[in-house]
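This is the structure I want to talk about, given as C-alpha cells.
A single protein chain has been removed from this complex, and every other one stays in its place.
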Amino acid sequence: MLRVSRRPKFVRYSALSVFLNGLSGNANWRPAWRTPQPKPHYDVVIVGGGGHGLATAYYLAKEFGVTNVAVVEKGYLGSGNVGRNTTIIRSNYLLDGNNPFYELSMKLWEGLEQDFNFNAMVSQRGVLNLYHSDAQRDAFTRRGNAMRLHGVDAELLDRDAVRRMLPFLDFDNARFPIQGGLLQPRGGTVRHDAVAWGYARGADMRGVDVIQECEVTGIRRENGDAVGVETSKGFIGCGKLALAAAGNSSRVAEMAGLRLPIESHVLQAFVSEGLKPFIDCVVTFGAGHFYVSQSDKGGLVFGGDLDGYNSYAQRGNLAAVEHVVEAGKAMIPALSRVRLLRSWGGVVDMSMDGSPIIDRTPVGNLYLNAGWCYGGFKATPASGFCFAHLIARNEPHPTTRQMRLDRFARGRVIDERGAGAQPNLH
Amino acid sequence: MASLVPCPHCGSRPKEEFTIKGAALRRPAPDAPADAWLRYVYERANPRGRHEEYWHHTSGCRRWLVVTRDTASHEIEACRDAALTSAGGRA
Partner (left out) sequence: MTSYRLASGGLVDRQSSLRFSFDGRSFAGYSGDSLASALLANGQRLAGRSFKYHRPRGILTAGAAEPNALVTVGRGGRTEPNTRATMQELYDGLEARSQNRWPSLGFDIGSLNGLLSPFLGAGFYYKTFMWPAHLWERLYEPFVRRAAGLGRATYEADPDTYEKCWAHCDLLVVGAGATGLAAALAAGRAGARVVLVDEHPIPGGGLLSDSATIDGIAAPDFARQAVAELATMPNVEVLVRTTAFGWYDDNVFGAVERVQKNIRQPSASAPVERLWRIVARRALLATGAEERPLVFGGNDRPGVMMASAARAYLNRYGVAFGRTAGVFTTNDAGYALARDLEAAGVDVAAVVDTRADTNFAWTGKARVIPGAFVSDALGGKSLSGIRVWKDGATETIAVDALAMSGGFNPVIHLACHRGGKPVWSDEHAAFLAPPRLKGLALAGAAAGRAGIAVCLEDGVAAAASILSELGFAARPAKLGEVAGDIVAGPTPPVWRVPGVTGKAFVDFQNDVTSKDIGLAVQEGYGHVELAKRYTTNGMATDQGKLSNVNAIGLLAEARGVSPAEIGTTTFRPFYTPVSFGALTGAAHGHHFQPARKSPLHGWAARHGARFVETGLWYRSSWFPRAGETTWRESVDREARNVRQNVGLCDVSMLGKIELCGADVAEFLNRVYCNAFAKLPVGKARYGLMLREDGMIFDDGTTSRIGESRFYMTTTTALAAGVMNHLEFCAQALWPELDVQLSSVTDEWAQMAVAGPKSRLVLQKIVDDDISNDAFPFLAAREVSLFGGQLHGRLFRISFSGELAYELAVPAGYGESVGDALMEAGQEHGIQPYGVEALTVLRIEKGHITHSEINGTVVPADLGLGRMVSSAKPDFIGKHMLSREGLTATDRPQLVGVEPLDPRTSFRSGAHILAKGAAATLENDQGYVTSSCFSPHVGSTIGLALVKRGAERHGEEILVWNGLRGEFTPGRLRDPVFLDPEGERLHA
C-alpha cells in the first residue's frame, strides 16, 4: 500500500499548479500554513506575526538552520503595519548607519518572490522625491551621492526631466514650483499583505509554528534572563525571545522591565477609488506631506504626515486627512475630482532619532527589533534577515552595527533628518 | 480629543491650532546624574492609556498646556496651563 504523503499535492505555486488546480475545481489547494497549538518550548519565540516577525522566522529557518521556532501573534497574520502601509520600497537613505541596511533590503526584495515562492508583486516602478528649492536640491544631492557611494541607483532630475516623466504635476501654477527631483529607479511598490503571507507560508513549510490569536501577556525571567512568554494560550518557554512588535514595542518591552526610546504614533494612509493607470511611479511631494503610487488594482495609495500625538488607536483625525489631501492636490491639481475611498491608521514605533533598533537588550536572551517609524515595510526582508542573524549568531549583521539600543546614551544617534529627540518630527 | 482641545484660556479649539511636543516630563535638576538626563531626553514610558503631554496653542493664546489624554481612546481628561502645573517647573 502506498504511503499517503503528508505533503500537499501542489505545494509549489506556479502557473502549472494554478492550471491543474483550476481543472479540478480548485478543490485541492491546501492551507497556506498550519494552525498549530503552541508547544511547551521552542529554541526561539518571536513576538509579533507581522512582516518583520514572520521574515525573521523565515530566515532563521532557511538561512540559519533554526527551525524550532514559534511566531506568536495577538491578532491575525499581518494584522499590524505590514497590512497598513503605503507599500513603498526604496533604499534612498543618507547615513551610513541606514543606507547599507536598506540596500540589503532592496536586494532581498529583488529576489524575494522566487525565494519564497509567492507573488508579492514586487514592482520596481521608481521612487521620485521632488525638490522645490536650492536647499532641497542640495540636500538631495548629498543624499544621492551617499547612495551612489554605496552603489545604490540615484539620479538627479531637473525640472524638464520631471515634466517629461510626470507632465501632470503642477508646474505652472504652484505655490512652490517644482525644480526637479531625486529618482531611485529601483524603488517601487510591493503588495503588502502578500509579504506577510509569503513569509508565513515559507516559514511554516520549514517547520516554524505560526500561532495566531495568541496574545503575549507577560515575559518570564529567571536570573535576569528571559525564559518564555505568558500568553493567552498558556506559557511558552524559549531559549531566546525576540520582540518584533513595532507599534507596541514599548508595551512588550515593559513586560521585561525595559523602557525604550520610542513613542507610539498614529500614521494614516489612504486609497482612492480604482482608476485606469494614472501614475506609474511613486512620487513624493517636497513642499508638503504627500506621497502617492497606484496599486495594480487601480487605487491611488497615498499618505502623509503623522497625526502628531501619541496613539495606540489605529485611527486618526480629519485635520491630518485634510493636510495630506491639500498637499496632494497642490502636487497634482487633477486629483481634485478623484475621490478618496478609505482611510486607515497604523500605530508606528517612532524612535527618538527616526531610525530603527536591532539589538540585544540588557535582559539576557531578549532580542529587540523596534523603532521602525514609518519606514518598516521597505525594511521587512533585511530586518528579518539581520534579526535572524543576530539571534542565531549572537552578533549583529554588518549592516545593523549602528542600530544599537545604547546609541542614545553614547551620543551615536542615526538622525537622517537632524530633527533631534522629538519623535513626531522625524 | 485629537479633534478638539479644551484650552483653559480659549475654550474648545480645533487640533490644527496646536503644536504637540510630547510627554510632559519634569526637567532634571542641573546637577542631576547623566542617566537622569538620558531618561529625560530619550526614554519614554509610552503608555497605552493615560498620558500627560505638552501641547502648545500656537495659533491661539500661545500658551503651553499640559494635556492629560488617553492614548487609546483619545479622550482628554484635563488640560491645564503648563506654568500652573508641577510637571515642567522645577519644584
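We just call them A and B in the order they show up, numbering each chain from 1.
The rule is short, and it goes like this: a residue touches a chain if its C-beta (ideal position, glycine included) is under 8 Å from a C-beta of that chain, and two chains touch if they have at least 3 such contacts.
No experiment lies behind these values; they were computed from the predicted model shown.
Trainee: Of the residues A:G328, A:P381, A:P396 or A:P423, which one touches the chain left out of the display?
Mentor: A:G328
Trainee: Taking the full complex into account, what residues of subunit A touch the chain not shown?
Mentor: Residues of subunit A in touch with the missing chain: 13-15, 17-19, 22-23, 25-27, 29-33, 35, 75-79, 83, 96, 99-100, 110-111, 113-114, 117-125, 132-135, 137-146, 148-150, 154-156, 167-168, 170, 173-177, 191, 193-194, 197-198, 212, 272-278, 287-288, 294, 296-298, 313-315, 317-318, 321-322, 325-330, 333-344, 407, 409-413, 415, 417-421.
Trainee: Using the document's contact rule, name the residues of subunit B that touch the chain not shown here.
Mentor: Against the missing chain, subunit B presents residues 1-4, 12, 14, 19, 21, 24, 27-28, 30-32, 34, 37-38, 40-42, 54, 56, 58, 62-64, 66, 73-74, 81-84, 87-90.
What we mean here is this: only the chains that are shown with their structure count from here on.
Trainee: Between subunit A and subunit B, what is the gap in Å from one C-alpha centre to the other?
Mentor: 30
Trainee: Which part of subunit A faces subunit B closely enough to touch in the complex?
Mentor: Within the complex, subunit A touches subunit B at residues 248, 250-251, 259-264, 307-313, 316-319, 323, 352, 408-409, 421-424.
Trainee: Under the stated contact criterion, what part of subunit B meets subunit A in this complex?
Mentor: Counting only subunit B, the residues touching subunit A are 2-3, 14-16, 20-23, 38-39, 41-48, 51, 53, 69, 71-74.
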